[in-house]
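Excluded from the complex is one protein chain; the other protein chains are retained at their positions.
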Amino acid sequence: MSEALADDMLVCRCEEVTVGDIKKAIRDGARDVVGVKRRTRAGMGLCQGRTCEKLVQQIISKELGVPASETGTSSVRPPVRPVTFGELAKGDVEDD
Amino acid sequence: MSYIKTGYLEYSELESLQTLPDEKRYQEGPVAVIECVQNIPCNPCEASCKFGAIHIGSPITNLPTIDTRKCIGCGNCIAKCPGMAIFVVNKTKGRGIASVSFPYEYYPVPKVGDKCHAVDRKGEYICDGTVSKVVNPASYDHTPVVTIDIPIEYANEVRSIERGYQP
């Protein structure tokens, strides 16, 4: 883990968010993973942050000088995996 | 304890961490050498020995100890050790030759008579050898046990063969 991270290095590859984007989000007031996500879309792509969340936590931790345990974790909402609109449309939505 | 840095044991280090056969025992016939030195929660070697020579007991993280008087060097434990950390050394073959038996899970499976490059614990070439036995019954579950003949002076160092070596 190199100290001198180039600003153009990708962190969230799904949404193509770089180290520089995340540092800027932190300068703009992001204090946790959700704050960075709202400002940059990091973690909002196909993998839903499975690859980048820990990397985002590390950057926040270093930039703000806080332990990783204080950098938070992403919120989730369904569907947690990609589903086609076709399947959603024919889905079983009856109630009890 | 350099093995934690390098990933392999020096014989002197092994001697200080495990009970090894003494030279007198080596002169009496083949014997198992257990190179398991960390407290792993694991004990199939104990059950694999029909002669009750290997003891772990409770807790399961105890190091295995070998009673070299009970061990006959049959090699059944070699294939049963999930860590592939048991070898059989036979220094009683005569004519300056010893044999070393080890687990070998690579293709191609060596054949009796094959010439090979014998390597030490860090995979470095030590001497030439000849495959003298390959045991691979169903009960070993795809872990062939290969025995090679080598000059006796290398018996404590040789632990495998170079993969894919062709003379």
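Read from first to last, the chains carry the letters A and B; within each, the first residue is number 1.
Everything below uses one rule, namely that a contact is a pair of C-beta atoms (placed from the backbone, for glycine too) under 8 Å apart; a residue touches a chain by one contact, two chains touch by 3 or more.
One rule holds in what follows: contacts and distances are computed from a predicted model.
Between the names "Cytochrome D ubiquinol oxidase subunit I", "FAD-binding protein", "Aspartate carbamoyltransferase" or "ABC transporter permease", the one given in UniProt for the chain missing from this structure view is "FAD-binding protein". Taking the whole complex into account, subunit B touches the unshown chain at residues 3-9, 35-44, 46-48, 58-61, 80-85, 105-107, 119-124, 141-143, 159-160, 162-163. Hidden from this view is one chain, which touches subunit A at 1-3, 5-6, 9-11, 13, 19, 48, 50-55, 57, 68-69, 73, 75-81, 83-84, 87-88, 90-96.
The rule is short, and it goes like this: only the chains that are shown with their structure count from here on.
Note on chain placement: the centre of subunit A and the centre of subunit B lie 50 Å apart, centres being C-alpha means.
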